[in-house]
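For this view, one protein chain was removed and the others were kept in their places.
As written, the chain order gives the labels A and B, with residue 1 at the start of each chain.
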Amino acid sequence: MKKLCMLLLVALIPMVAFGCSAKPTLQLLNWGEYINPEMVSAFEDEYDVRVNITIAESNELMEEKIVNDTANFDVVIPSDYMIEKLWDEGYLQKIDLTKLTQYNQANFVTGISTILGEMFTDNDDVDNPYSISIPYFWGVFGIMYNKSLEGLEAYIQEEQWAAIFEPEPTGMFPRALKVAMYDVPRFAYSASLLYADQVGLIDDENALNVYSAEYLELSEDILSQRTYDQWATDMVKKDIEAGLRDLGFVYVGDFFDTFLILTEDATTAEEALALTDHIGIIVPDSTIAFYDGMVIPADAENVDLAHQFIDFFLRPEVAYENSGIVGYTPCLEAVIQMIKNGTEGDVIRAAMASNPNLPFNPSDAPVFGGKPLVAFSDDITSEIIAMTVRVKTN
Amino acid sequence: MGVRKKEPGRITLFFRRPDVEKVVGSIANLLKYAFFAFFMLLMYLPIFVIAIQSFNQSTGLIYQFNGFTFEHWMNVLTFDLDSSLAKAITTTLLVAVLATAISTVLGTLVAIGIHSLPKKKRQGMVFLNQVPILNADIITGISLMFVFKIVAELIPGVFGIPSLLVAHVFFCMPYVVLSILPKLAELDENLYDAALDLYCKPSAGIVKVIIPAIMPGILTGMLIAFTMSIDDFLISFFNAGQVNNLSIYIYGGYNRRLAPEVYAYNTILSTVIILGLVAMYVVSAAKKRAALKHDLRHA
Partner (left out) sequence: MNIKKLGKLALPYLVWMLVLVGIPLVMIFILSFMNTDGVSFVGATWTTAAWEKMFSFADPTNLKILGDTFLYALIATVICFLIGYPMAYIVARSPFSNKFVILILTIIPMWSNSLLRNVALKNILSETNILDNLLSRIGLSFSIAFANQDQATFISIIIGLVLTYLPFMILPIYTVIEKIDESLLEASMDLGANRVRTFAKVTFPLSMKGVTTGIIMVFLPCFSGFAIQKLLSSGTVYVLGSLIEANFIHDINFVSMLSIVILILIFGSMMIVAKVDKEGATLV
């Protein structure tokens, strides 16, 4: 027993030592596996500080951490609608853009400018959305599919959202399609309204950000048109790749992630394309767009350090290394060019980013039809949740 | 007992022949152990899959084996881990061991206390004890967070390992209590009385008489407590402050590219424990056999 106590004591000492390190510590609240640890170490070395990363699984859990104030954070990386919500509720402070040596609005891709242009439009005290958040990664939503079923690709290209929401004509495919829906009620609601606008059930291209009893009923009818074999987020890409589902509503980053996993051993562009020729992604003409941005909470303790951290991740070479681990589309034009050009001999990512069939930079499309979601109130959100519960259960 | 005696029939007589009985007995034995082994194997199926993934070159797409590698194992064995992962593993193990130790000791005393209460009070306590087991983790997590927020007003710096530890003790203890109560019910209370009559202090009476008698219950409770602690996600999330445990790490990164080392870590943990148990079994079996021989020789 005594030995056991000693053992525990020995185990405790390093934990305590962790806590009282003399260096200033930047507290980062981030999604898991969403930053390159080598770049974090590089930052620690350059500024002689420590970075402690706390992990949250979703925007809502990040919100809980910030709102409940059980810990202070210096930098947080939530998504657009959550940034707007946190700002409106007074949990964020403005970023001093003059402290960012790397910041230049013109350096961001056009898609980012479009999305941020639609943020804070009805908020007078925000004249520049970049002073609230600095974009980190971004993307749009689309339809991922498995090409093994003949004719499916052409069908989705033709039907767009209808491929997800309408039952396919009987006899078109040898068996019933197996379809996956994104399991975030708000996304399912907005996508169903994009479909309604596409097929002319309504004439409202901003419907994805509108809530009314009428739209809720419409959305419920649309989601009930067919039975979904899967309601999930993280499993959809894996199941489509394995052929367990034929198509699904996903975030395009999920597709690129799958692409990079499949091509881990590939050495040439041709090989990479051959390894991934069974999966595809199509982005409908109008879709949901989003970005994750670095923000500084109002109660941050190391505000200057937070600015230095954000500035560090705006450096093109750092952002490039970071995107190598994360795999999603970076926000800086220069970084996208580096990937397309195969900097450091990375022919695989070059093949992926410069493939005209793949929406690596969605703003390369002739018309960029991505719109960010605005935050709905809790009452509205719970109505939408209840609607999807009805759809699934009945 | 109103057991009717009737003349055994021919079939019964056939099965009562010693040679037949022996064959039937060994077949029954075989079936029994086959039954046990079959379900044991099924319970280990997910663990086999995790073990397979720990040797899989790429774990991003879960349905395929892309080639054998020992790299993930090496990274865990040489502690060549991303520091967040290393810290998460340390936190998980530290909290699980401490929470199990504390909740087992306290839970045992509490169970003895509850058992000694009059029936009505006892039932009330048992119901109260069941609440944390029954409550959704989220409810327990949020409730505890509010209590800790009040405490944090008085003692800053509560959120982190301290709050995590108290939260784990909180939800582990009910399982310990629940595991021990049935053993207490079959305890012969005269033994404890006898011990006190022989001038044992109550504390000595508990340690020397009651605890040995309820040991299997304590061990069961300890096992379940450790099991609940090592795998908790939601309660930990709300009460961890700026600390991550392994569950927070895995849930947070699963959607992207979860470090394959977590598969290796989980496999190594189970393998080490299983090997340890097998070794323990062999040693204890050998000891028993030696003791038996010793007894025979001196009989």
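Heads up, the rule we're going with is that a contact is a pair of C-beta atoms (placed from the backbone, for glycine too) under 8 Å apart; a residue touches a chain by one contact, two chains touch by 3 or more.
As the structure is a computational prediction, the values presented were derived from the model and not from experiment.
Touch with the chain omitted from the figure is made, among B:Met125, B:Ala152 or B:Ala259, by B:Met125.
Among A:Tyr47, A:Tyr91, A:Phe173 or A:Trp231, the one in contact with the hidden chain is A:Trp231. Among B:Phe14, B:Phe35 or B:Phe70, only B:Phe35 touches the chain that is left out of the view. From the options B:Ile230, B:Val243 or B:Ala259, the residue with contact to the unseen chain in the full assembly is B:Ile230.
Residues of subunit B that touch the chain left out of view are 1, 3, 5, 32-33, 35-36, 39-40, 42-47, 49-50, 52-53, 56, 62-65, 106, 109-110, 112-119, 121-123, 125-136, 138-139, 142-144, 146-147, 170, 173, 175, 178-179, 181-183, 185-186, 189, 192-193, 196, 202, 205-206, 216-217, 219-220, 223-224, 226-227, 230-231, 233, 246-247, 250-251, 254, 262-263, 266-267, 269-270, 273-274, 277-278, 280-281, 284-285, 288-289.
For subunit A, the residues touching the absent chain in the complete assembly are 60, 63-64, 67, 180, 183, 185, 228-232, 235, 239, 242-244, 378-379, 381-382, 385-386, 389-390, 392-394.
Operating definition for what follows: only the chains that are shown with their structure count from here on.
Subunit A and subunit B have CA centres that are 38 Å apart. Looking at the complex, you find that subunit A touches subunit B at residues 4, 8, 11-12, 14-15, 18-19, 27, 31-34, 37, 52-57, 61, 64, 68-71, 73, 233-234, 238, 241-242, 244, 257-258, 261-262, 264-265, 325-327.
For subunit B in complex with subunit A, the touching residues are 57-58, 60-64, 66-67, 82-84, 87, 90-91, 94, 97-98, 101, 145, 148-149, 152, 159-161, 163, 237-244, 248-259.
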